[in-house]
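Only a single protein chain was left out; the remaining protein chains are all shown in position.
Labels A, B and C are assigned to the chains in the order they are written; within every chain, residues are numbered from 1.
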Amino acid sequence: MLFDLSSTPIAVDFLRQGMMSQDCGGFVAFEGWVRDYNEGKAVLRLEYEAYAELAILEGRRIIHEALDQFPIKDVRSVHRVGLLDLKEVAVWVGVSAIHRGEAFDACRYVIDEIKSRVPIWKKEFFADGTTAWTRCQNCAGDIGNK
Amino acid sequence: MLFDLSSTPIAVDFLRQGMMSQDCGGFVAFEGWVRDYNEGKAVLRLEYEAYAELAILEGRRIIHEALDQFPIKDVRSVHRVGLLDLKEVAVWVGVSAIHRGEAFDACRYVIDEIKSRVPIWKKEFFADGTTAWTRCQNCAGDIGNK
Amino acid sequence: MSPPEPLVRQVRLRYFAILREHAGISCEERETTSTTVEELYGEIKEEKGFDLEKEFIRVACNGDFVDLDCSLADGDEIVFIPPVAGG
Partner (left out) sequence: MSPPEPLVRQVRLRYFAILREHAGISCEERETTSTTVEELYGEIKEEKGFDLEKEFIRVACNGDFVDLDCSLADGDEIVFIPPVAGG
């Protein structure tokens, strides 16, 4: 389980405990939370839709890239799919390493790449009754919502 | 409780849940774990000793610096004191923000500053029966074990 | 001598997210005379009224990303991938 999709709440504490190791000195985790506001409108909930087979393939590629590029011990990530309420964890990335600088760098690499490359889409349900598939922030070639 | 010392295990999941907010999109956490090896020798356990009053004062200063310097929502940190076993969490830093880049930057700032400025010392108990107060990595003016 | 390429290819299309909602279906089998995925996207875009230009999509063929100029073969499963904004 290096990268996976989950249709149930992400068990963040279970995941981090599963990475605990006595030969690592540092652990960095990122969590993406469902936010109540986007593009100037109040958001009530979200739906994530994935092209699951390719999302898992591409997610695992990103994990392997991180393992190749950074001197880290372990890296894992889970992305939610389906309907999510406010404050739920939409995506989690955990990285363990001997030194913390590399854990920070690898964690940031993984979340940036996931957000720009993995085929998962977000539909926002606004308080005014409208919905929208969130506009791409990557079209201009940058890697988006950093 | 922006920065605190704890003589009992750090309740990481309780702390992160206490920071969950529906107006934040990203959360970054750092955990320093007790490692079984340092300077070429097997480590059995650690002891952290703090100059508690000044550690708390300086730790809270660092937190306020982070809140001033980065557009983040919240930042908190806890450092253990006393005897720790392998794999225990020695220090935890959590940062919530609207955008993830700033959460990463602030989290890294806080842990780097804590490690170089807060008067907490680490004594290592080695498998060969010797002990050592860990050598300073900051003497040459850099900020150490990045 | 190998047989000539058929003029009509049978492909399977799957739609996700905004394209699924625009198309009103999540998959379809279709016969096409397009020879590349780029040509196929032009065909579908016009038929369904998609407003995403081809510069903004990526394409998967048989479960992995391919370039827009990738040739179509009979039996291919094609997915047009609208811009991703996960997390």
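Throughout what follows, contacts are C-beta pairs under 8 Å (C-beta built on N, C-alpha and C of every residue); 3 or more make two chains touch, one makes a residue touch a chain.
In this text the structure is predicted, and so the values were computed from the model without any measurement.
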Note to self: For the chain left out of this view, which of B:Ile10, B:Ile63, B:Cys107 or B:Ile120 touches it?
What the structure shows: B:Ile120
Checklist line | Contact with the hidden chain (one of B:Leu54, B:Leu83 or B:Ala127) | finding: B:Leu54
Item checked: chain B residues touching the omitted chain (full complex) -> 32, 48-51, 53-54, 57-58, 79, 90-91, 111, 114-123, 133-139, 144-145
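Please note the rule applied: only the chains that are shown with their structure count from here on.
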Next item on the list: Average the C-alpha coordinates of each chain, average all protein C-alpha coordinates together, and give the chain whose average is closest to the overall one.
Entry: A
Check: So what's the Cα centroid distance for chain A and chain C, whole Å?
Finding: 27
Next item on the list: Take the average of all CA coordinates in chain A, do the same for chain B, and state the distance between these two points in whole angstrom.
Entry: 24
Next item on the list: Pull out every residue in chain B that's touching 2 or more other chains.
Entry: none
